[in-house]
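Let's turn to chain A:
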Amino acid sequence: MTVPAPYHLALSAVLFTLGMVGVLVRRSALVVFMSIEVMLNAVNLAFVTFARLRGVVDGQLLVFFVLVVAAVEVVIGLAIIVDVFRAMETVDVDDVDLLRG
Partner candidate 1 sequence: MGPLTWLIALPLLGAAAAAAVGRDRERALRMVGLVTSVLVFAIAALVWGRFAPGAASLQFEEHAPWVPGVGLVYHLGVDGLSVSLVALTALLFPLALGAAAQQLAGRAKGFVITALLLETGMLGTFMAQDLVLFYVFWEGMLIPMYFLIALWGGPGRAPAAMKFLLYTMAGSALMLVALVAVAFAGERIAGRFTFDLPALLARPLGLGGPYESVLFLAFTAAFAIKMPVWPLHTWLPDAYAEAPPVVTMLLASVMAKAGAYGLLRFCLPLFPEAMRAFGPLLSVLAVIGILYGGAIAWAQGDMRRLLAYGSMSHMGFILLGIFALNLPALQGSLIQMINHGISTGALFLIAGMLIARTGRADTDGYGGAGAGAPTLAAAAMIVALSSLALPGTNGFIGEFLILLGTFQARPAAAVLAAFGVVAAAAYLLAFIGRIFHGPVRDGLASMGDLRREELAILVPLIAVIFWVGLYPRPLLARSEATVRALLANAAAAQTAARQGPHVAAGGGTSP
Partner candidate 2 sequence: MLIPVLAVLVPTLPLAGWALNGLWGGRFTRRTVAIVACGAVAAAFAAAALLLWQIRLAPPPGRAPAGGPSWIVDLYSWIGAGSIQVPLRLLVDPLSVAMALVVGGVGLLIHVYSVGYMDGDPGCARYFAYLNLFMASMFWLVLAGNLAAMFIGWEGVGLCSYLLIAFWFTRPAAAAAGVKAFLVTRLGDVGFLLGIFVAFGVFGTTDFGVMTRDAGARLALGGGAATALALLLFAGAAGKSAQLPLYVWLPDAMEGPTPVSALIHAATMVTAGVYMIVRLHAVFLRAPAAMDLIAAVGAVTAIFAAAAALVEPDLKRVLAYSTISQLGYMFLAVGVGAFSAGIFHLTSHAFFKALLFLAAGAVMHALGGETDMRRMGGLARRLPRTTAAFAIGALALAGIPPLSGFFSKDLILSEAFRAQAWLWAVGVAAAGLTAVYILRAFALTFLGADLRGAEGTAHDPPPSMAAPMWILAGLTVAGGGLGWSFTHPGILERFLLTGLRAGAGPPARAGGAGEGTLVAASVLVAVAGIVVGWLVYVRRSLRGGVPALAGLLSHRFYIEEAYAVGVIGPVRALARVAAVADRTVTDAAVMGLARALGRSGQALRGLETGYLRHYAAFVLVGVLLILAYWVSR
């Protein structure tokens, strides 16, 4: 049984929105980071769905790019977060507010 495309898209939108909300409400840098990953995966879902809808493979191809990008992001992101933790002994984004104005 195939789920109709609009449902996939709706799911993608919901996932994206969830990630978005996560970025806004969570305090831990790690969780914020994960929320962004959720958003990127929502993008992937959208790509795949549209590729199916359009019958073009480009969409699936794009997913790989996004995946790679997400992976790189994780690598860099975690490294920075670790450094931040080492320097400030916290990963709470609300505590990282030396710079302002």
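Operating definition for what follows: a residue touches a chain if its C-beta (ideal position, glycine included) is under 8 Å from a C-beta of that chain, and two chains touch if they have at least 3 such contacts; residues count from 1.
Selection rule, in plain terms: all candidates are chains of the complex that A comes from, given by their letters.
These figures come from a predicted structure and were not determined experimentally.
Put simply, of 1 or 2, the chain that touches chain A in this complex is 2. The touching residues of chain A, when paired with candidate 2 in their complex, are 20, 23-25, 32, 93-94, 96-101.
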